[in-house]
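To start, the structure itself, in structure tokens.
Let's look at subunit A:
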Amino acid sequence: MKNFNMQRFMDYARYDSTINKTYYRNMSLMAVLTLMGLTLVGFIGRWGMYKMKMGSSMGDPTDATITIIVLVAAASILTTIFAGCTFHNLRTKQGRIFELTLPASTLEKYVWHLMACIVGGHLVCCAGIVLSDVLNAILGVITYPLDQQFSLIAQWFHNTRMMSELSAKTGLDSVLYSLGLVTLCYTFFSLSFYVLGNSFKYRYNVILTYAVQQALSFVLYIILIIMGAMGWFKDFTPGNFLASMDYSALVCFLLGILCFWYAYVRFGKAVVTSRMNK
Partner candidate 1 sequence: MLLHIRNVMEFKESKAIYLQIADYLMNQILHGTFREGERIISVRECAADLEVNVNTCMRAYEWLCQQQVIFTKRGLGYFVCEGAQKAILREQQEEFMNETIPGLASKMRALGISIEELVARLKDTGI
Partner candidate 2 sequence: MLEIRNITFGYDKKVVLNDFSMKLENGGVYGLLGKNGTGKSTLLYLIMGLLRPKSGEVLFNGQNTFGRNPDVLKHMFIVPEEYDLPNTTLSAYIKRIRPFYPNFDEQILKDCLEVFEMPADVNMKSLSMGQKKKIYISLALAIRAELLVMDEPTNGLDIPAKSQFRKAIARGMSENQTILISTHQVRDVELLLDHVTIINQHGVLLNEPINTEEPTDLEKLFLDTLATAGE
């Protein structure tokens, strides 16, 4: 592709990493500390409940399920925020001048920013969860007997395996797969939506994107309710339901592609001063 030069892409990656060293470090630190902080709070909560004789023994892994679910939810919020920081170089006027006049193609810059913020964001959250697990283990070792130790991550996989075995037994595994697919595609779309939001506004965009997302979801719910009231879903069988989930997944995926593409177009047309970005 004439627009994408691997050497220049690598040069740009090195350049961006160097000048934004502090920014990336602070964001990563914030994410990891948030996750570890939540783990700490969870541990103290469980310990408090145990002390007040409200919970079972300290070493009961099912108590930790809440913690790991909270961590995964927090990670998904963090990765969404990171997606909304894709164009962080454009936050200031000076930053815009440097970024937009640097002789690399828009595509090279865009691909790098997506890698740094989305892929990088996910890796940082994974690292954060691993460190949280370590923290949890350390706290556990201090607090209760060695033979009752457990891992948060192992607990997650255990729960997941149990759920898929259960669904296979009850014949609901196709539902589980469709649900998984929708979740994956919706996540893809959600990330792209926040990247798109960032391409409109370079500061305070995460909050605004969230507001728009909520507003659109609300509109969608109203539409579905109206459709329901008008009898569209009268003849719905479980088969239809599964099919509509799969179609939703497809729609989410396509919308995601659209958002990523449009964000790229907007990035190419970014200007140093505009009404929305002084």
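Regarding candidate selection, all candidates are chains of the complex that A comes from, given by their letters.
Following the convention adopted for this analysis, a contact is a pair of C-beta atoms (placed from the backbone, for glycine too) under 8 Å apart; a residue touches a chain by one contact, two chains touch by 3 or more; residues count from 1.
As the structure is a prediction and not an experimental result, all values here were calculated from the model.
J.: So subunit A is shown by itself and the numbered options are 1 or 2; which of them touches it within this complex?
T.: 2
J.: How about subunit A: which of its residues touch candidate 2 in the complex?
T.: Going through subunit A, the ones touching candidate 2 are 8, 11, 14-15, 18-22, 92, 94-98, 100-106, 268-269, 271-273, 275.
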